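The complex is shown incomplete by one protein chain, all other protein chains being positioned as in the whole.
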Amino acid sequence: MKAIVVRPPSTGAEITDIEIKPEKLDGLSIKILENGVCGTDREIVKGLMGEAACPPCDRYMVLGHEAIGILEEDGKYLKKGDIVMPVNRRGCGKCLNCLCGRPDFCETGEFIEAGISGMHGFMREKIIDYEEFLVPVPKEIRDIAILAQPLSDLEKSFDEIVSVQRRMIWTCKDGTYNCRKALVVGTGPIGILMGLLLRSNGLMVYMANKREPTEKESKIFQTAGIEYINTEDDFSGVLMSGLRFDLIFEASGGTADIAAKSLKILKNNGVLGIFGFSSTGHAELSSEDLQKLVYRSIAVVGLINGQKPHFQRAMLRLSEWNTIWPEIMKELITKTVNINDKVSVMKVLESKGPGEIKVKITW
Amino acid sequence: MKAIVVRPPSTGAEITDIEIKPEKLDGLSIKILENGVCGTDREIVKGLMGEAACPPCDRYMVLGHEAIGILEEDGKYLKKGDIVMPVNRRGCGKCLNCLCGRPDFCETGEFIEAGISGMHGFMREKIIDYEEFLVPVPKEIRDIAILAQPLSDLEKSFDEIVSVQRRMIWTCKDGTYNCRKALVVGTGPIGILMGLLLRSNGLMVYMANKREPTEKESKIFQTAGIEYINTEDDFSGVLMSGLRFDLIFEASGGTADIAAKSLKILKNNGVLGIFGFSSTGHAELSSEDLQKLVYRSIAVVGLINGQKPHFQRAMLRLSEWNTIWPEIMKELITKTVNINDKVSVMKVLESKGPGEIKVKITW
Amino acid sequence: MKAIVVRPPSTGAEITDIEIKPEKLDGLSIKILENGVCGTDREIVKGLMGEAACPPCDRYMVLGHEAIGILEEDGKYLKKGDIVMPVNRRGCGKCLNCLCGRPDFCETGEFIEAGISGMHGFMREKIIDYEEFLVPVPKEIRDIAILAQPLSDLEKSFDEIVSVQRRMIWTCKDGTYNCRKALVVGTGPIGILMGLLLRSNGLMVYMANKREPTEKESKIFQTAGIEYINTEDDFSGVLMSGLRFDLIFEASGGTADIAAKSLKILKNNGVLGIFGFSSTGHAELSSEDLQKLVYRSIAVVGLINGQKPHFQRAMLRLSEWNTIWPEIMKELITKTVNINDKVSVMKVLESKGPGEIKVKITW
Partner (left out) sequence: MKAIVVRPPSTGAEITDIEIKPEKLDGLSIKILENGVCGTDREIVKGLMGEAACPPCDRYMVLGHEAIGILEEDGKYLKKGDIVMPVNRRGCGKCLNCLCGRPDFCETGEFIEAGISGMHGFMREKIIDYEEFLVPVPKEIRDIAILAQPLSDLEKSFDEIVSVQRRMIWTCKDGTYNCRKALVVGTGPIGILMGLLLRSNGLMVYMANKREPTEKESKIFQTAGIEYINTEDDFSGVLMSGLRFDLIFEASGGTADIAAKSLKILKNNGVLGIFGFSSTGHAELSSEDLQKLVYRSIAVVGLINGQKPHFQRAMLRLSEWNTIWPEIMKELITKTVNINDKVSVMKVLESKGPGEIKVKITW
């Protein structure tokens, strides 16, 4: 069958014909409808992702960890014709977190991840998969459902942040999170989805990037009641203004020094959640920075990877947004290319287009 | 202004003209658009609700704890023209739970509750209220938004159940609640909303009533993937079938013996959540029943009253359902009467109509 | 080797010579030093315990789930000569709670329990056991260490109660539990140990029994700052006095109606924790009782069985008490009989002696 294939650590990708011996004889056959393309895919194609690794015994890996497909046979609960999204990370089978369905907290590091590490991805005509890893897609949101994969990571991230903050009372005088100020650094798909998610959870949200917002971004932020901050000046304006945050979510993958700058604008009891992978720069923390981290009971948390509960929640979150923010939902898929248009597919796999939020490949 | 007024513990209600001295001089003026009618209202009208009490110094109480209205002036965050729902319970101002916005866990018992106890309700032309007690209604769900008040109680109930179950691992092998079986006893609006909420949270849901389901109910259950059990035989069929539950949510307000029967069909580590107020019968627990409660680590929890965080969540839940279950949403408001149609208003306040799910009064 | 053997469901016990084929070839050999006798042992001897069951393929079961012994060989962490206590319940190997070392919350019910169900107990010269089930005994508390087994159940119980109460703010204005009033019903070893444990956790503690306290009890209660209530009048005095509790811990195993009576004297947000197995009577809850359970957000929880973390904590708790309450510790072991004194051993296995708190059998 046709598939998009990579050979890490080599650069490049190709659309080619492959034959995958059915690893999962008792799995269900799913015809792929769409894939999403994300920054991780591009890093793998560029040969920049250290963790990328072919499945054992294979010399190539099918790319792709964001997909929706249509079931070609009945499962126990799911039926032929159902649209589903496969969960992309699979546990090590050994540690307690993996045994409990939470390989995002795998202790051994021996988990595998579709299209990223040790497991063929979803950019191919068909996959065979077990029902337990398939999440039903409500047909009403099929056009935006591909966003549920990145959104699942953010549902998990917010869960973890709330869990970390249970070390104190973090809800407000009215029992909500409405008094909490969050700053989301970075306005890519992850940043925007996290901004919307935090708004859904009641927080006051600010989003930051090192430039003026695009027209599309402005529209989204205004609709969702999000404030925008241009941080071209490296947060010095924020620092001077006295604006301080209860939560900073780093989603820019920019230079590492954002971590250090963030600590300076966090409130007492604040959290810095790091999601983006900085690949350049370094964070230099002075002893005063560390003293403040202690005095102010600050937590810094690495955030990664949603699992099945978060995929399910993400589907419902998109359904919620479909009602309250239909205008925003229309703006999030900025490009769709068909697998038969090889030139366009290769282009979207190689680099981010201007104004891009999320790009889909259809089959 | 026009209002629906009761005089507990006397029976009866009347639509009359009242003047409420503005208790809250610095509150916002809200023109009431709609009220929902629920079983508690009817119990007050029938003089059966012991807790019902007029506000201090008043000899009557405006009825109504479910309302949406339109803001007539700007607040700090809310704007003139916004549609809002007022939260109905207000804290004692003394205990820690109330200070933290959670009068559902008031320790002193000195909380007040609009239209129920110590505070004028919302069945009147206008209310003056503080912004902190107002929850914005997304305009896209205005027609079903009145359901957010009862739904808030259920969001809180599920929260509490999950919190109680943190005493162990209650999530399944895939990290979700998909393997958990819940039984909702009672198919009134509370029962149906809870059934839908549990489905949204991934559980397998069974609903029970002592009769065959109505056509409307069947349609709702089928759409949401809920199974129905006719318990005319007093659960003896369930008992014999071997079907057992991880969660039983009592929403029937039937005779008290349901509590005792429920214990017999709970699994190890199960929860019996009691929401409905039984007003007749008694539950007789044998020493064997109590032994099982111990051996099986069972919890029985009283569930009451959502607060602002749950109202906010309920609005988003209705938005989610509006996308995935539009056919169900159309079925939930079964009747609308206008305040000027006095005869109909009195009728809906006195008793539940055939096939009724939720009745609204419009202004 | 010599062992105390039962044959459930038959009544009676005998001291006899048995040969147990070494089930655990790679376990460690432990010479038993002491066993504790508890109510469960006596119920098994009397043939009253329904759950009692011989190990598969055996026609008898060695009795005993409370023991300390001395290691006869080196383990990975433990050394020859270390004094240890074996954990008595072992998981099903299937459900998530058992996989996480918490068979107290076994879902399948397929756990086994030494000397009670499906596993030979500890009343024998020697046992072979895995290091993971052995808890080191600090030599300084060897004389009272046998109490760690029942105390482990109570450490677990308090943990679970605190976990259930996380549904709200249950700590006091000073962050402690000092403002919480607890009633412990029953003054057997379980009741007394729970009373002491609750005092250690800061609560105000009342203990109740249907008679005047013995001199020994009075001394213990006074030393630990515990108040005593004579409930010969069936709680009617308490009811009249207005004294109300945040926590009631049922440890009497009396008639089941204590559960119903307890609900009447619980405060808002209160917990009724049931530990004792009532074998007679029944609890009759009126619809008003159930209404209060709902209005007051009350929780009723079945409490059973500490696991290894609780055994470890129990050892340290006894060490703590050894310092602050040495006079109390001296009173808790009320009788010691040697295995060679068959008549006395049979007597303590058959019934509770006057003034007994904990009886030990030495080897």
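Which chain is which? They are A, B and C, in the order written, and residues in each are numbered from 1.
Note that in this section a residue touches a chain if its C-beta (ideal position, glycine included) is under 8 Å from a C-beta of that chain, and two chains touch if they have at least 3 such contacts.
None of the values given here were measured: they were computed from a predicted structure.
The chain that is not drawn here is touched, among residues A:E14, A:E107 or A:D341, by A:E107.
Within the whole complex, the absent chain has one touching residue among C:S29, C:T108, C:T171 or C:T334, and that is C:T171.
For subunit B, the residues touching the absent chain in the complete assembly are 96, 99-100, 169. Where subunit A meets the omitted chain, the residues involved are 51, 96-97, 100, 102, 104-109, 159-160, 163-164, 166-169, 171-173, 255-256, 259-260, 267-269, 274-287, 289-304. Across the interface with the omitted chain, subunit C contributes residues 99-102, 132-133, 138, 140-141, 169, 171-177, 200, 202, 307-309, 312, 316-317, 319-324, 326.
We take it that only the chains that are shown with their structure count from here on.
When each chain is reduced to the mean of its CA atoms, the one lying nearest the mean of all protein CA atoms is B. Looking at which positions face the partner, subunit B and subunit C present mostly the same ones, since more than half of the interface numbers are shared. For the two copies, subunit A and subunit C, the CA superposition rotation is 180 degrees, given to the nearest 5.
Averaging Cα coordinates per chain places subunit B and subunit C 40 Å apart.
For subunit C, the set of residues that touch two or more other chains comprises 96, 100, 169.
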